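These notes concern the structure reproduced below.
Apart from one protein chain that is not included, each protein chain of the complex appears where it belongs.
Take a look at subunit A:
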């Protein structure tokens, strides 16, 4: 992009809007912008969403920050996007995962996960755990106390991302071990668990031992 003036020209630059009446096939259907061209206060989110829309399964590309991008903000915006997309999995789980059949949040037999949304963590049924964890993450990640700005994030707040990751990951693992058809269908459309697993390893937010959904095996073998 050498012609800086060109993108300021309203006549040449398409207006990127989803106006009322837009067909679902036309949603966000505009030419991609380079990161340098974006100038909004939520440009990192815009950039990540653009990559996901155009290159859904190219996980390494989606997780590759633009040059000079602050890493805390990059990790933060990706986690927001994961939590948002996890709503899609939660909606599908609501259809099938009920308190009678999934009385606790489990994946393998090894652990029962306690729901941290309560003053005293408790054994919520899996669907409640799922909803509470996503709701709690939405409150934390939008908290003006911990994340007052989306352009610079205190190190102490960046530290909080790891525990959010560990909790929301259990939604993937529960779906994988207890609602496999739902998991597979969702994963085939979004590659979200694979992207999430790659993300937490790349940024050291979770250890490999905790990633109990064997989604990165292909990746591991090819790298080995």
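The rule is simple: a residue touches a chain if its C-beta (ideal position, glycine included) is under 8 Å from a C-beta of that chain, and two chains touch if they have at least 3 such contacts; residues count from 1.
Just so we're on the same page, contacts and distances are computed from a predicted model.
Student: The chain dropped from view, which UniProt name applies: "Ras-related protein Rab-8A", "STRN3", "Large ribosomal subunit protein uL14m" or "RuvB-like helicase"?
Tutor: Per the UniProt record, the undisplayed chain of the complex is "STRN3".
Student: Write down which of A:46, A:157 or A:197 is the residue touching the left-out chain.
Tutor: Among A:46, A:157 or A:197, only A:46 touches the chain that is not shown.
Student: One chain isn't shown here. Among A:90, A:107 or A:193, which residue touches it?
Tutor: Checking the options A:90, A:107 or A:193, the one contacting the hidden chain is A:90.
Student: Pick out the residues on subunit A that sit against the missing chain.
Tutor: The missing chain touches subunit A at positions 15-24, 27, 40-42, 45-46, 80-81, 83-84, 87-88, 90-92, 94, 98-99, 115, 117-118, 124-125, 127-128, 131-132, 134-136, 138-139, 141-145.
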